[in-house]
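With one protein chain withheld, the remaining protein chains of the complex are depicted in position.
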Amino acid sequence: MTDAVAGLHLKSISCTRGYRDLFTNLEFELCPGQVIRVEGKNGSGKTSLLRIMAGLAQPLEGEVLWQGRKIHHAESDYFQNLLFLGHRAAIKFELTPVENLCMAKSLHGSKTENGIEEALYQIGLYGFEDIPCAQLSAGQKRRVALAQLFLTQAKCWILDEPYTSLDVNAVSMLEGLFAKHLNNGGMLVITSHQPITIPAGEQRKLVLPNTQLEPLI
Amino acid sequence: MKLPAIVHKFSSPKNFYVMSGKMIPWFMWGFVLSLLVGLYYGLFVAPTDYQQGESYRIMYVHVPAAWMSMFIYMIMAVSAAVGLIWRIKTADLMASVSAPIGAAFTFLALVTGSLWGKPMWGTYWVWDARLTSELILLFLYLGFIALQAAIEEPRNAARAGAILLIVGVVNIPIIHYSVEWWSTLHQGATVAKFDKPSMHISMLIPLLVMATSFKLYYAASVLMRARSEILRREQNTRWVKEIIDNES
Amino acid sequence: MNASVQTPSTLSAFISLIKRDLMLSYRHRNELLNPLLFFVIVVTLFPLGVSPEKQLLQTMAPGVIWVAALLAAMLSLDTLFKSDYEDGTLEQIMLSPHSNALLVLAKIISHWLVTGVPIILLAPLLGLFMFLPGEGIITLMLTLLLGTPILSLVGAIGMALTLGLNRGGMLLSLLVLPLYIPVLIFSASAVDASMAGLEIKGQLYFLGALLVLSITLAPLAAATALKISVE
Partner (left out) sequence: MNPSEFFHMGGYAVYVWSSYGLSLVVLGWILISPIFTRKSIIKELKIKYRQQQRQAQDKNE
């Protein structure tokens, strides 16, 4: 393949909801060390775009390529390199944070519990490892889901509203983590209603339904 | 597996819309003509059956309807699979617009079967293998229609329907076999079965003509349904806008 | 690629998914009782509705118990994917690099362990209620052992298709019950035959063949359907 991109490549993506066009002919590349912030009004298709990029939804037209291959042809390779966190945190309230993370880890890779304690410590849940998530606050539940970011070796992170119900400390800690990820050649796609300041990476912004990416300084 | 580009081009909604518009009149005329011929031969020319008297003439709607009920389900499953694998929009479409027609034929096969059964068996309903299979087929059709109606996003409805149809097609032989087996097991319950002697040619010909006529009917009516559905699904394209603007 | 990326082991994901689902069911164990109670109550209604006469109940027993098992199995499907769908776990399963069909199979297996197995264990009691003789009860349990996994597997496809739809429950029964018919026919007739002292190998072979077929195909179909449902 001559046009292989080292990361994600969206090729003339169109998306509709019902019979209404959300966006048409969206085209961009996401390479290592780059961030794309997806913005737009409610219902402009931010979540739809993220789900298309993650391979959860199919676009009406167009292709998503991972390292030059269509993602549904390279699923196992792409999914090993992808971490997608959606609105719904995929956290079982009946399970403890450790059990939740253990499951997430084995779904995406290894079975070991290595690093889970450490990740929970980093995310500020030390001392809550063995309490069922039902007893944690909304922000703490969110942190359990975000602790996966410390565990994963995925290169491409797609995060839908990760800051929801987080406090200021957690947000700044996450931004530090994003910076580290980008400096290590990671990629990030993020939506947020809150301001984002990531001290690293080449940052661009996509305001739906416009399909032009704008540089962001 | 890749389909040649020409297939995709040929099966594009626009092309399909134009082509089918030209084909429908032919199918309609063929249907009306063969229907008249079939009815004439079936009702006037074919001789009275020595066992069943005139009541056997119900066969000329019952049997073709039963054939159609299976035939349409197969068409739906094949086109759904094609739509699922190669993402051909018009194939998805054919599956979903065929369903009401198939369900109607299944319903007719059941009702005419029981109307035929009354003079033959003395009751409107008998749990014989063929009627039971037909009843289950009707459930499969209704399930498919209900599923299509419940899913709002048309593309998702098509894909979910395709899975259901493929599962159904795998199951139909199994269901059919088990119902056959079950009915031979409980043979005592069924009243005198028709023995099926080789049919006389004068009775067979109207049957085949009627079967052809039903197929042409299906072709005409499925294309008519597909055309209106294409207008709905492709409403954001320019060519549909032009067509609508030119409609008075 | 990074050497430290561990090659994911599908088997370990498979096992830990089963374990997690069993643990979750254990923490909700009172919910598991509902389909079982339903199973018992439906069967109990028949002597009340028809007659307590031994002869009559005995002839009806295989069919009645099996129909009740069918309905109980269908009702229990509700818990198969729903919570995973609602909290987003299903998305993560679909995004796993492991084979989705195998992970779905893991979910079905753990679901069968907590809903199908209790039905099998309860069957002798209901057999007693319906005056089934000893050999009838044994055959009943055998057919349930072969049949309930098929119900879970086939039901999973229907559940996956109707997940997230309004009034999915009614639709589920319309989709799934016709597909359950072969299992019902062969299982009930096996119990019947064993009561008459006849050979039941044929029926059991057929159920076995159906089981193999549904283990190989149903997870694939269910996984494909789930992909559509999470979209």
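Points worth noting:
The chains carry the letters A, B and C, assigned in the order they are written, with residues numbered from 1 in each.
Here is the rule we use: a contact is a pair of C-beta atoms (placed from the backbone, for glycine too) under 8 Å apart; a residue touches a chain by one contact, two chains touch by 3 or more.
Remember, it's a predicted structure, so these values are computed and weren't measured experimentally.
Shown chains touched by the undisplayed chain in the intact complex: B. Summary of contacts with the chain left out: across B:Met76, B:Ala95, B:Leu108 or B:Leu207, the touching residue is B:Leu108. Residue B:Ser55 is the one among B:Ser12, B:Ser55 or B:Thr212 that touches the chain not shown. Where subunit B meets the chain that is not shown, the touching residues are 43-44, 48, 53-55, 57-58, 61-62, 65, 100-101, 104, 107-108, 111-112, 115-116, 118-119, 217, 220-221, 224-225, 227-228, 231-232, 235, 240-241, 244-245, 247.
In this section, only the chains that are shown with their structure count from here on.
Chain-level centrality, scored on Cα centres against the all-protein Cα centre, points to C.
By the count of C-beta pairs in contact, the leading chain pair is A-C.
Our note on geometry: subunit A versus subunit C, Cα centroid distance of 36 Å, whole angstroms.
Averaged Cα coordinates give subunit B a centre that lies 32 Å from the centre of subunit C. The multi-chain contact residues of subunit B, meaning those touching 2 or more other chains, are 153.
Looking at subunit C, one finds that residues 231 touch two or more other chains.
Residue ranges of subunit A in contact with subunit C, taken from their complex: 51, 54-58, 75-77, 79-80, 82, 84, 86-95, 99, 102-104, 106-111, 153.
Within the complex, the subunit B residues that touch subunit C are 136, 139-140, 142-143, 146-147, 150-151, 153, 156, 159-160, 163-164, 166-168, 170-171, 174-175, 177-179, 181-182, 185. Contacts from subunit C toward subunit A in the complex involve residues 2, 4-6, 8-9, 12-13, 16-17, 20, 23-24, 27-28, 83, 86-89, 91-98, 103, 230-231.
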